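Every protein chain but one is kept in place in this view of the complex.
The first chain written gets the first letter, and so on, giving A and B; residue counts start at 1 in each chain.
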């Protein structure tokens, strides 16, 4: 069994935005030498997501509007109890639950076994500071 | 370490519907010969889901109504920017995020290690055409 672990760091300049991290994950899988296995990619912060969807700017704009409707940013302690702790990011903890923490991707014949449009995104909901993503490759 | 990879194809006659694919996954796990391991099942398309829940038609009807409320179908480019690309399926990209892309199931003593009501579903949100599901079994 082979395994490879990498911790990537991203600083997203916006509060909420999505970054295509497929190239970085592909490179880690190639370096791992794993031919058949699984690749876990997860946000290490609880106000961020890793998810798989389309690399289309209009869709990303739609997602942001939709997430803002489902869990609006509101730094006041009235809307969210979490913000009574001095934090202002309760909305980000909610948005992350909709978009998910992690993806698990199959590795087949040394490559991410993807459908035609699958791309891996880091989803940031409380940005403007360095945050980490873990990539773990396991297989043979 | 053993691994098995299968790509299944489904054509769902409705735009949105759920198909119980537990029998197919069970068969692949049996064929793999894996006694202890993990089984990843994921949609390879970004307007579809794989999820685990109850095989109860009333619940599936409830899910469809709820998903339609959370992310209504609207082919116009006014509601969703994604539909300015010529697509009409922005809603399907949203519904898939609620229901999830994938499940990871434990294999114990050669079988899917399931609670009494767990069943694996393919969730289609933009159907009427062939789409693929990946099953990857890893273990020993």
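Convention: contacts are C-beta pairs under 8 Å (C-beta built on N, C-alpha and C of every residue); 3 or more make two chains touch, one makes a residue touch a chain.
All values derive from a computational prediction rather than experimental measurement.
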item	value
Option from A:15, A:61 or A:93 whose C-beta touches the chain left out	A:93
Absent-chain contact - pick from B:14, B:31 or B:140	B:140
Residue of B:51, B:80 or B:122 touching the missing chain in the full complex	B:51
Residue numbers in subunit A that touch the chain omitted from display	1, 3, 5, 38, 40, 42-46, 70-71, 80-85, 90, 93-94, 96-98, 100-102, 104, 132, 134, 136, 138
Where the unshown chain meets subunit B, residue by residue	1, 36-38, 51-54, 56-59, 61-63, 66, 70, 98-100, 103-106, 108, 113-115, 117-118, 138-140
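The definition used in the following text is that only the chains that are shown with their structure count from here on.
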item	value
Inter-centroid spacing, subunit B versus subunit A (mean Cα positions, whole Å)	20
